[in-house]
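Yeah, one chain of the complex is gone here, protein chain that is, but the others are all in their spots.
We call the chains A, B and C, going by the order they appear; numbering starts again at 1 in every chain.
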Amino acid sequence: MGIEKRSGNLPIPDDQTNSTTKTGNMGVVTARIDDIVNWARTNSMWPMLFGLACCAIEMMGAQAANYDMSRFGMELMRASPRQSDLMIVAGRVSRKMAPVLRRLYDQMPDPKWVISMGDCASCGGVFNNYAIVQGVDEVVPVDVYVAGCPPRPEALIHGIMTLHEKVKQERFKLVG
Amino acid sequence: MDIELLPIIVLIVLATGLAILVVGIGHFFGPRRPTARKSAPYESGMRPFGPGTRRMPIAFYLVAVLFILFDIEVVFFLPWAVVFRQLGLFGLIEMVIFIVILLAGYIYAWKAGALEWE
Amino acid sequence: MDDSTSNMEHNPTEFELNSTVQRMVEKFGARVEEFRGDPTLEVRADQIVALCQTLRDIEGFEMLVDETAVDYWPAEAPRFHVIYLLRSVSRNQTLCLRVPLDGNEPVMPTMTGVYPNANWYERELWDMFGIHFAGHPDLRRILMPHDWVGHPLRKDYPLGYEEPQFTFNYEQIQARKLNPKD
Partner (left out) sequence: MEEMILPTSEAMLDGMTHLVSERALEGETLLLNMGPQHPSTHGVLRLLLELDGEKVITVIPDIGYLHTGVEKNMESKTYLKAEVMTDRLDYLNTMGNNLVYVLAIEKLAELDVPPRADGIRVIFTELQRIASHLVWLGTHALDLAAMSVFLYCFREREIILDIMEMCSGQRMMTTYFRPGGLWRDVPSGFEDAVREFIKIFPARIDEYEALLTRNPLFLERVQGLGVLTKENALRWAITGPMLRASGVGFDLRKAKPYSGYEQYDFDIPTQTAGDTYARYQVRMEEMRQSLRIVEQALNKLPYGPVRSNNRKYVPPPRSELGVSMEAVIHHFKLWTEGFNPPAGAVYSAVESPRGELGVYLVSDGGPKPYRIHWRVPSFDNLQILPMLAKGHLVADLVALIGTTDIVLGDVDR
C-alpha cells in the first residue's frame, strides 16, 4: 500500500499564508496527512551538491553565513544523490555533462525536485551555441526556474520558498 | 525483577520501539519504484563499470581490527566508571593495569608502523 | 618596454629582443612582422621544432605560454596558422611565432619534445581545429565528448544557434523540445 503523488490543482496563494486554516479550539490538533507529509518534506529538503559554474559560487554564498540557506531546512549539501531530495542545477550544462546530469537525477530517490538556477540552466542564457544544452528541461523535469545570471542568493532562496509552496499543494490518494 | 531496573527496561523498549516504528513505516508505506537506472551504482556521475566487490588491500583490514580492539577497551571503561566510587583504590589499580597492557599493545602497533598507510 | 623590475636578473632592452629576432631570421630564414611593438616570426612547419629548441636552449625562452591556431577559412593555401607564444622569464621578453599550414587536414610535428606543456594545447588544437600533431604521445579530444563529430572552432562549422522560445513561436519550439516528465 503506497502513497501515489498527485500534484494539486490549487493555485499558489499570492501571500505566503499557509493554505490550511487552523481549526478553532486547539484541544486535539487534527490535520490531513497530506499536510503532515508536505510539512515534513518542505522543512528538511536536502539539496544535492551539484555546482557547475558561476551560479555554484552564488549558491555557496547562499549557503554561507550571510544568507544562510539552512534556515529553510537545507542544512546539508549532500554529496551523493542517494541522500538528497532536491537537485539545484547551478550553472550551464554542457553537452558532455547532460548524460551525467540525467544519470544523477535518476539515481535520486523519490520524492525529488529540481530547481534550475540561473539563465544558463533555464534556457541556455548568454551561450546559444553547440556546446550548451539550451535549458535543463530538455534533460530533467524542472519544478522551479530561478532567473538571474547569477541569481542573487535571495533570488535562490525565493525560488526555494516557491518550491516549498508548490510542494505544500501536493495531494496524495491512498493506492489500495 | 527489582524496581531499579525498570527505567533501563523502559528506555530500551522505547528506543528499539521508536527505531522499529520509524523504519517500519518507511518500509511499509514508502513507495518502491526500482528502475534499472536508479539502482545502478553511483559512480560520481559516470557509468558504473567493473564488479561491485573487488579485492581490498590488507591495510584496510589492519586498520579495522586495530579500531575494534581499542574500541572494546573503551567499552570496558563504562561499567568500571559507574561503580568507580565503591571500588576505591583497588578498582583504580586494576584499571590502570588493564590500560597499561593495552597501551603496550598500542605503542607496539604504532612503532611497527601499523598506523601509517604504507 | 624596458622597465625596472626588482626581482629580475637584468632588465632587457628593446635592442636585445631585436637581436634575438635577427639571429633567428638569419638562421632559419624566417619572415618578421611587427605589430604594436611585438615581433612575430613566421617559419615553415618543419623548422618550428628546431627553432623552438634553439630559442629555449640558447636564447633563454624557458616557457611556452600559449599555443593556438587561427582558421582563415576561405583561403585554402595557408588555411590554418598555428601561433606559439614563448616567454623568457629571466629576460622578461615575449616572442610570437607563426606557422602557416595548408589544406583542411594539416599535419604538423609536435612540440611536446621541447615544451612538455604543449601536450594539452595540441590536444585542444586537434579537438577544436582538426590539426593533427605527428609524434604527440596521446592525441585525443580534450574538451568535446570523445565521440563528437567535427571540429567546432573551424570557420565552416556552424555555431549551433537554436532559436530561443518566445511567445510567438512557443508551440513549434515546445513540439520540438523534448520535455521529460518522469
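Definition applied: a contact is a pair of C-beta atoms (placed from the backbone, for glycine too) under 8 Å apart; a residue touches a chain by one contact, two chains touch by 3 or more.
Treat the numbers as computed from the prediction; the structure is a model and nothing was measured.
The chain not shown here makes contact, within the complete complex, with A, B, C. Only one of C:Q53, C:N92 or C:T110 touches the chain withheld from this view, namely C:N92.
Taking the complete complex into account, A:K96 is the one of A:K96, A:H158 or A:R171 that touches the chain left out.
In the full complex, chain B makes contact with the omitted chain through residues 36-37, 40-41, 43-52, 54-57, 59-60, 117-118. By the touch criterion stated above, the residues of chain A touching the omitted chain are 49-54, 56-58, 60-61, 64-66, 77, 79, 81, 91-92, 94, 96-97, 100, 103-104, 126-132, 149-150, 152.
Residue positions on chain C in contact with the hidden chain: 1, 3, 5-8, 35-36, 38, 40, 62-66, 68, 70-71, 83, 85, 89, 92, 94, 96, 115-117, 119-120, 128, 138, 140-147, 152-153, 157, 159-161, in rising order.
Convention: only the chains that are shown with their structure count from here on.
Across the assembly, the mean Cα position most removed from that of chain A is the one of C. Relative to the centroid of all protein Cα atoms, the closest per-chain Cα centroid is that of A. Spacing of chain A relative to chain B, judged by their CA centroids, is 36 angstrom. Once the centre of each chain is set as its mean CA position, chain A and chain C turn out to be 43 Å apart. Mean C-alpha positions place chain B and chain C at a centre distance of 57 Å. Of all residues in chain B, only 28-33, 35, 37-38, 40, 42, 45-47 touch chain A in the complex they form.
The touching residues of chain A, when paired with chain B in their complex, are 1-4, 80-82, 100-101, 103-104, 106-107, 109-110. Those residues of chain A that touch chain C in the shared complex are 95-96, 123-124, 128-131, 134-135, 137-141.
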